[in-house]
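Only one protein chain is missing; all other protein chains are in place.
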Amino acid sequence: MTDPLGWGGIIGQMMVQFAPTLTALIATFALSITYKRRLGLYGKLFDSTIGMIGLALVLFWVYTAFFAGVLDLIATHDPLDQSASMKKKLPGTPYSKLIGKADPEAGAYYILGGDNLGRDVFSRVIAGSIKVILIAPFATIFAFMVGVTLGLPAGYYGGKFDTVLSFIANLVMAFPVILLFYLLVTPEIVHTGIPVYMAAILFIFPVIFLTILWQSRYYTQPAKRNIYVGITLVIGLWLYLGIAWDADPLGLIRFPPNLLVVFVAVVFVNAPTVFRIVRGLVLDIKTRDYVAAAQTRGEGPWYIMLWEILPNARGPLLVDFCLRIGYTTILLGTLGFFGLGLESESADWGKMIIDGRKLLSANILHIAIPPALALLSLVLGLNFLADGLREESLRD
Amino acid sequence: MLLTALCLTLLVFYLTNLAPNLEKLAKTQGNFRMTDEEVTTYLANHGYAQPFLAKYGQWLGVLPGYVIIGHDGQTRAKCAPESGVIETAPRFCGILQGDWGQSSVIKKDVGTVIADKLALTGKLMFWVLVLMVPSALLIGVLAGMREGSRTDRTLSTISITTSATPEYVSGVLFIAVFASSAVGLKWFKGTATSAMDHATFENFFLPVLTIAAYGMGYIARMTRASMAEVMTSQYIRTARLKGVSFGNIVVKHALRNALIAPFTVIMLQFPWLLNGVVIVETLFNYKGFGWAMVLAASNNDIELLLGISVVSVIVVLLTQLISDIGYVYLNPRISVT
Partner (left out) sequence: MSKLKPYDGPILEIDQLSISFFTRLHDIPAVMDFSVDIQPGEAVGLVGESGCGKSTVALGVMQDLGVNGRIVGGAVRFKGQDLSQLSPEELRDIRGNEIAMIYQEPMASLNPAMRVGQQLSEVPMIHEGISQAQARQRALDVVRDVKLPDPERILRSYPHQLSGGQQQRIVIAMALMSKPALLILDEPTTALDVTVEAAVVELVKDLGKKYGTSMLFISHNLGLVLETCDRICVMYSGEAVETGSIKDVFDQMQHPYTQALFRSIPLPGADKNTRPLVAIPGNFPLPHERPTGCNFGPRCDHFAPGLCDQPGAIPMQTVKGFERHASRCLRMSDIDWNAPIATAVKTTACDPGKVVLKVDNLRKYYEVAANTLLGARGDKTLVKANECLSFEAHEGETLAIVGESGCGKSTFAKVLMGLETATNGQILLDGRNIEQTPINARDTQTVADIQMVFQNPFDTLNPSMTVGRQILRALEVFGHGTSHAQRHGEMMRLLDLVKLPREFATRMPRQLSGGQKQRVGIARAFAGGARIVVADEPVSALDVSVQAAVADLLMDIQQDQKTTLLFISHDLSIVRYLSDRMMVMYLGHVVELGSTAQVFAPPYHPYTEALLSAVPIADTHVKKKHIVLEGDVPSALTPPPGCPFQTRCPRKSDVPGDLCDTQLPPIRTMDNGHQIKCHLSDAILSRMDPVFKITPENR
C-alpha cells in the first residue's frame, strides 16, 4: 500500500501525465515565435500577451484531447471504471479496487481523487475534453455554414426574403435556450424523428455552400467546375447520408443518434446569431466599389457574395468564430448540467459539475472543481484568443 | 410582436403535443403499466386526441373548450375541473379568458403557480439588475475612457473572464470558496431556499452575484468598445480643442453617445439572463420561475410548460420593445414621428 500523494506530488504527477501536451505546446510556441513575422495574422498573435495566453490555453486542450483520444495517453484510468473503495476519495489517493481485479496498466493513484461512484476524476476530465474538442468546433462550423449561406443572400438581396429569414432568426433568438433544449433534446423527441429531419435540413447546407462556391467561381471553365463540383457532391452527399440519415451506403460513417440531437440543437441555437452577424457585414460591404465593379462586370450574385464579400468579412467572422466555440462549449456544459442528451455514465464536464455540486455542502470539493476549472480555462482561452485576434487585426 | 408570440407558442404547443410526449404524460398521470390501448383511451378522454390546431385554438381561447363523453361514460370538459358541473362551465376557457389550465405536476392552477414563481424570480432579477447594470457600465466607461491604459487592460481582462465563466462554473466556484467549510470562509449560504421567504444578504448574495457576473462582463465589454470608439471620434477632439476638461468630456459629451449601443445589448441580455436564472435557481435550489420550468419540462407538464413559455416570450419581447423605445430616446438621430 502506497501513501497518498501530497499537493506537490499531485502536481508532479499531473505534469508527468500532461508531458506530451506540454511538449507539443512548447514546440508550437517556439516554432511560431521564431517565424512569427512570416505567419501573417497568426504570427501577429504572438505580439499580444492576451492572445498568446488564449492560444496556449486552447492548444493545451486541443493537444490533450488529441493525445488522449487518438494515442490513448494522459488519462490514467478508464473514465467509466468504478471502484467501490475509491468513492469520494481525496486527490492523491492510491488506487485500489475492492471487487474484481484492478487493471494492471492503470495508474497507481487517483490523481484528483474519486467521484461519488469511485471513478477517477482526472481521467474523466480528460475524457470530457475529447468530447468538447470534438463537438464544439464542428458544431460551430456547421452553424457558420448555415448562418453564412442564409445571411449572405438576406443581406445582399434584402426585401421579402430578408424579412422572412430575419423574422425566423429573431424567433429562435427570442426563445429561452434551455427551454428549447428541454423540448428538443429528450428521448421522446428523438423517437419522433424530428432531430433527424432538422439534421437533414441543417447538414445539407455545407454541401450547398461548397457547390455554389465552385459553380460561381468556375462557371466560365466548365471542365474545372465539373471536377470541383463533382468531388464536392460525391463526398458531401456521402457524408451527408451517413451523418444525417444514418444511411451511408458503404456503412463507414455513423453518428450516434444521441450525439446527433445534441449537435443539431447546438447548431440550431447558434445559426441565427451567425446569420445576423453575416447579414450586418454584408449590408456594410455591399456598398463598396469593388462590389459595384463586380456587378458591372456582369458577375452573378453568388460570385459576388462568396468571392467578393465573404473574404472581406473574414476578420470579424474569425473573431466571432472563436467566441462562438467558447459559447458552444458553455452550451454543451449546460446540456450536461441538466442531464440532457447523454448516457448517464459518460464523462461530460457539465454533468460532472452538477454531480459534484451535490457534494459541495458535504465539503467535498474535488469532484466539482476540476471539471469547472477545465471548462473555464478552455472558454477563457477562446475568449482571450478572440480578443487577441481582434486587437491584432485592427492594428494595421 | 404578437405574431412572434403566436409563432413561438404554436411551436411549443406542437413539440409538447407530439405523440411520445403525450404517451409519457398519460403514463405519468395514469399508471406506468398502461397498455397502448389504455393510453389511447386516456388521451381521447382528456381531449388530447383532437386535431392539433383545434387543441391550440382551445388553449388560446378562440375555440370553445371540448366536452367529451369518454369511453368510460364520464363526461369531461376542458372548462370544468374534473368534478365540476359541466352545464355551468363557460364555453371558452383559454389564456385569452385568463384560464391557464391545470399543472399536472404541482396540481394547482397554472396561473397561480406562474404568478408565485414570477414574484420570486422577479425579486432575484431585481437585485441582479441593481448589481449588474451600474457596475458593468462603470467598468466599461472607466476602461473605454482611456483605451490601452493600465486600467483599461485590467478591467478588460476582468470583464472577459467573467463573461467567459458560465453560471454553473462560477456558481460552483463561489459556493466552494465562500460557502463551504473546506475553504473555511463560510461567508454566505450555499443554498437560497430560505431566501424565498425572507432574503438576506447571506442567503441571497451568491445567486445574485452568479447571474450578475456572467452578464456584467458582456455588457462591460460592449460599453468599453462603444466608449473607446466614441473617445476617438472627431467630435470628442472638437470638445477637447474647445477647452472642455477631461471630466466634462466624458460626462457631457461622450457618455450619452457611448451608451446608445450597450443599452440595446442590456435589453437583449434578457433571454440570456433567463438562462442564467434557470441554472442558478437549480444550482441554489431557489424555487422560482426557472426551477418551475425545469420541473415542468422534465415531467412534460404541458399546461405549465406552455404558460412558462408564454410568459418568458412576453418578457423577452417586452424588453425588446423597451430597448427600441430607449434607443429612440437616447439617439436623437431617430425620431418617432
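Should a chain be cited, it is by its letter among A and B, assigned in written order, with residues numbered from 1 in that chain.
Just so it is clear, a residue touches a chain if its C-beta (ideal position, glycine included) is under 8 Å from a C-beta of that chain, and two chains touch if they have at least 3 such contacts.
In this text the structure is predicted, and so the values were computed from the model without any measurement.
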Among B:L22, B:A239, B:I279 or B:L305, the residue in touch with the chain that has been omitted: B:A239
Residue among A:Q295, A:S346, A:S361 or A:S393 that touches the chain left out of view: A:Q295
Contact set of chain A toward the excluded chain (per top definition): 47, 220-221, 288-290, 292-300, 307-308, 311-312, 314
In chain B, positions touching the absent partner: 148, 233-235, 237-245, 252-253, 256-257, 260, 330-336
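The working rule: only the chains that are shown with their structure count from here on.
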Interchain centroid distance [CA atoms averaged], chain A/chain B, Å: 26
Residue numbers on chain B that touch chain A, as the complex places them: 3-4, 7-8, 11-12, 15-16, 18-21, 23-24, 156-157, 160-161, 163-166, 168-169, 172-173, 175-176, 179-183, 190-191, 271, 274-275, 278-279, 282-283, 290, 293-294, 297-298, 300, 305, 308-309, 312-313, 316-317, 320
Chain A to chain B touching residues, read off their complex: 50, 167, 170-171, 173-179, 182-184, 186-189, 191-192, 194, 326, 330, 333-334, 337-338, 350, 353-354, 356-357, 360-361, 363-365, 368-369, 372, 375-376, 379-380, 382-384, 387
